[in-house]
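The complex appears here minus one protein chain, its other protein chains still in place.
The chains carry the letters A and B, assigned in the order they are written, with residues numbered from 1 in each.
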Amino acid sequence: MSKLKIDPKKCTGCGVCVRSCSFNALQIEDNIAKVNDDCTLCGICTESCPFDAIRIEKESFGGMDISLYSGVWVFAEQHRGEILQVVYELLGKGKELSEKKRCLLTAVLFGEDIKAEIPKLFAYGADRVIYCENPVLRTNLEEDQTRLLEQLIADHKPEIILFGATGFGRSLAPRIAARVGTGLTADCTQLDIDPESGVLLQTRPAFGGNLMATIICPEHRPQMATVRPGVMLAKDPEVPADEADADRKTQEVIALPWIDSASEKQGIEVLQEILSKRTNNIADAEIIVSAGRGIGSQKNMILVKRLAELIGARVGVSRPLVDIGWSEYKNQIGQTGSSVSPKLLITCGISGSVQHLAGIGNAQTIIAINSDPDAAIFSVADYKVVGDCIEILKKLITAFEEEETRVGR
Amino acid sequence: MRNRLIKPVDQDYYEYLRDESRAMGSAESISFPKSLSDVISIVQEMNRKGIPVTIQGARTGLAAGAVPYGGHVLNLSGMDRVLGMRFSQEGRFYVTCEAGVVLSRLNKMIESKKFNVTSWNSGAKAALQELTVAKEQFFSPDPTETSATIGGMVANNASGARSYLYGSTRDHVTALRVVLCNGETLLLRRGDISASGRTISIMTEQGSNIETQLPSYIMPKTKNAAGYFIEDDMDAIDLFIGSGGTLGIITEIELELLQKPMVIWGVNCCFEDEKCAIDFVQAVRTKMKNIAALEFYDGSSLEVLRRQKAENPAFSKLRTVDKRLSSVVYVELHCENEECAIDNLKEIAAQMKISGAKMEDTFVARTESDRDSLYFFRHAIPESVNMLIDQRRLDNPVIRKLAADMSVPDRYLSDIMDMYRSGLEKYHLESAIWGHMGDNHLHVNILPKSTSDYEKGKALYQKWSSEVSKYGGAVSAEHGIGKLKTDQLALMYGAEHIEEMRQLKVAFDPKGLLCPGNFFTLEGGGDK
Partner (left out) sequence: MKIAVCIKQVPSTNEVSMDPATNTIIRDSRQSVTNPFDTYALEQAVQLKEKLGGEVVAISMGIPGTERLLRDAESRGADKAVLLTDREFAGADTLATSYTLALGIKQLGDVDLILCGKMAVDGDTAQIGPELAEQLGIPHATDVCEIMEAGPKQILCRKNTDWGTMVLRIQLPALLTVSKDINLPRLPSIPGVLFGLTAPFEIKDAITLEADPGRIGLTGSPTQVVNTYVMQRRSEAQSIEGEPASQADKIKKLIKELL
């Protein structure tokens, strides 16, 4: 059985681990740390121990012959016949990974009438495309696509599969992971191949978002990961220059025949799909003014909006403000919101949890305003403004308003 | 030589000519001292030139106490350091702050036990070590506006919902440093200097002696922020707490912390009938010892909230109360353990039944997120009333909210509620009543729909002030007198006592330069 092991030769009874445990599972007895039943094997104490005296011992699985698995796959999610941008971003990263693993990069595409989209997958880096067409696949539903993927995994044994962490991706990927009995890491911000072991290194914000954790799936296959849109970069599409060039590239296309469901009744029926108007997506905004808890009260959102208006920016918020109802989810920036990459980001009263920072990593210039000089946001900001964000906002607004009136005259 | 700290008031500083009361003042110069010596040098210069000085913290006051009517503005927000800490033999913690420390930041420091100790002496650092291993502490005065400065809270004797149990700021101040208008300083420690009857003698740190008679009035035995704190044989420090900046400039304060109760639960108790709610409040305040706050929200407040929720997406997460229920009483329990808290819940249930209500009509907040949601509810009420008034002002700028802030002794709670209700009904005025019913201190807000409503409201307000005084109550229980309630203070105490207050001020501020216009107008100028 897996357990937490404390090395009595290394442990000095210093108690740092006791303080780091949020489950009160550790105590010092006879000058040695002891663990009780409340331990969840979360692993924080293993990182905290200054003497490396704590280890988690894991029993080996040995149930799958992982040497049979090879290939990097990207699930090419489509909506109404169009492949999503995140797929191209995943192909960009997938290409890197497949080159390190010296294997092929395969894209898997399901839809009603999507053959025409296949060249795009090759243009963005796929070496091979497996697709399946059927009217039932017009709307993305988990049941059918899980069944198809299950078959493909059994037949082809891919080593790695990447999914976009879209609404559908976050529902499909875990279903198939449980079907196959393998591990899945969601919302990865970094993906790499370990040079020694060759496993996929999956990094994501963890422990509620203030730390980064690197996760591996050493003994199960396929290794599965989801990635949010806007986190990875798509490569520039390569279109073959001529026929000869096209022939030179291995671009295999495999058609998967439709597999009928074993049961007669569809578990889920779509009665209606309602598309809301294309709202201006914050992920595309060039200039963003964002607000966090430090703005103090809801009435101060008016100031944030006014500054945004004056400089042509989009308003964004950190997650707590959506949780308490001061703004809508579509404005949320962060790991569970949107990833943004503006030319300029001005943050007001945002402390900078790792969860939030995960969404602004690609911002070009960050001006951060916060009254706490030790706020984590300053570790990623280009300009540090320590002060009362409301006072500063008011002054900024006045400064820009005056200019407006002067110019207007 | 011109003091480089003193700046002219140009458009960069227009913000500083008003406070939360929305009254707008005027001033010629402003300064943001960073230290005690800065304050002294500025004050000495103003004194030499005979220029009045208005003292400011975060300008969150509601009575225009920080609004300058000409002269110089001395803004202390730059003096925002926590200077040290003390740990007494009895196991109590004390924190010394400069006047400009903001309440919410102080609370955060105490909660996180993280302080900037760069200028602290070794004794203070040792006290902080004790704090890190001690049980959680807290600073109990909890005014709604947590962006207020400690200096402002002391000058105003601020209080909040929890003052029902823990008292006002006064009860937690153990030492003060005050700069007088001539630049001399007082170092006052509670227990050191007492009056002899109504005569008091205080020595400055520079050796001058100030001896004066105290006013002869008897303060109401209720929650009171109206005028000077005056008592036989009183402690000198209490003269300055709640003095509204009229006697001296408070630059440094030592505050006493309390051990935070292990269990804090909030309960919204809902009643179909307002009279049942009042009966309930009267019963529980005699019977229950663990109540830290006892607040009331009337039917109109709940209705304003419902309307705002329907119109404003910002309030979509708000839980409103069923239309069947007309009043809410919020009870906050502070207990040592959960068994005690459960016993208190059972007592609340029993009292609700006795007062004719149902224990099913309660909402118990035990987790932080539930307490936050009740907090959101409580704060949404004044916010939605303000939003309603703002909407009405768009059509008629004369309209303002009229907010009464009066308290009476316990035995008159029903009488005062009858008085408010009959007055509002007589003049058909829309209103919203909420507040600290445990202290018989209700914020009666008149919501005028027209100019004539506004005029009637003002007249009613004056009438209430004199009635409340007859009941032995205070015309301002919490917001203070500032410049806007000087009439009420005069109504409460009468012209002779007001003159005594003037004489007291003259003893400490002979030229009448400090915050002229606060509490009373000065004879012979210096005011607007």
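One rule holds for everything that comes next: contacts are C-beta pairs under 8 Å (C-beta built on N, C-alpha and C of every residue); 3 or more make two chains touch, one makes a residue touch a chain.
Every value quoted in this text rests on a predicted model; they were computed, and no experiment measured them.
J.: From the listed residues A:V108, A:A177 or A:L191, report the one that touches the chain absent from this view.
T.: Hidden-chain contact among the options goes to A:A177.
J.: Going by the contact rule already stated, which one of A:K10, A:K34, A:K58 or A:K115 would touch the omitted chain in the full complex?
T.: The one listed residue touching the chain not shown is A:K58.
J.: Which residue, A:D38, A:D113 or A:D284, contacts the hidden chain when the whole complex is considered?
T.: Of the listed residues, the one touching the omitted chain is A:D38.
J.: For chain A, enumerate the residues touching the unshown chain of the complex.
T.: 1-4, 16, 19-25, 37-44, 47-50, 56, 58-59, 61, 63, 79, 139, 142-143, 146, 166-168, 170-175, 177-179, 181-187, 201-202, 205-220, 265-276, 287, 311-312, 323, 335-336, 343-344, 346, 353-355, 357, 365, 367-369, 376, 378-388, 391-392, 394-396, 398-400
J.: Give me the chain B residues in contact with the hidden chain, please.
T.: Its contact residues with the unshown chain are 12, 32, 267-268, 317, 319, 342, 345-346, 348-349, 359-370, 373-374.
The rule is simple: only the chains that are shown with their structure count from here on.
J.: Quick check: how many Å separate the C-alpha centres of chain A and chain B?
T.: Centre separation, chain A to chain B: 48 Å.
J.: Using the touch rule from the top, collect the residues of chain A that touch chain B in their complex.
T.: 296, 298-299, 301, 324-326, 371, 394-395
J.: If we count contacts the way the header does, which residues on chain B are in touch with chain A in the complex?
T.: Listed in rising order, the residues of chain B that touch chain A are 12, 15, 105, 147, 314-318, 372, 376, 383.
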